[in-house]
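Here it is, the structure in full.
Heads up, one of the protein chains got dropped from this complex, but the rest are sitting where they should.
Coming up: chain A.
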Amino acid sequence: MKLLTLNFVTCARKSCKTLPAAFPLHPRDAELEIVEMELNPKFLVNILPRVEWQALRTVCQELGLPTLPDIMPVQQDLLQPPSLPGRESESQEGEAEGEGGSEEEDALQKPSQTAQDLHRVLLETTIANGKLVCGACGHEYAVKEGIANFLLPSHMV
């Protein structure tokens, strides 16, 4: 399971779903694997606003991965080197609705270092085996060969 997917899931129990402690699930005895994947800048730009940054930081810390910055990068940081000033304030424009103009396409050809780093963390870092533990109820979900199992025993349904 990739760290992006882990960032998208919470405890599957109905009684936990709304509890802040049920997210993120905490990896335990996790065996990590880097699975290289082609960088998809357009996808990163689209998906970045849906990432819960603090949860991602927590999980990276728990997995002993390098510390992520406090502040989540913004979409503009992915398209060009983040050294250009005055970008952050104007960058949260609504998501492009499908038709990426050719200028945007060109910019996407050159992913920044930030994009490469995020790609590494979110899409190439994979939990191959281990457990995901709910911070609210303590239930453990098994991950085997990269596949997490969220089925619940009947006393938890």
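As a working rule, a contact is a pair of C-beta atoms (placed from the backbone, for glycine too) under 8 Å apart; a residue touches a chain by one contact, two chains touch by 3 or more; residues count from 1.
Note that in this section contacts and distances are computed from a predicted model.
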Hey, which one's the missing chain according to UniProt: "non-specific serine/threonine protein kinase", "tRNA (guanine(10)-N(2))-methyltransferase", "CGI121" or "Geranylgeranyl transferas-like protein type i beta subunit"?
-> "tRNA (guanine(10)-N(2))-methyltransferase"
Residue list for chain A contacting the dropped chain reads 1-2, 4-5, 8-14, 17, 23, 37-38, 40, 42-43, 45-47, 50, 52, 95, 97-100, 123, 140-141, 145-157
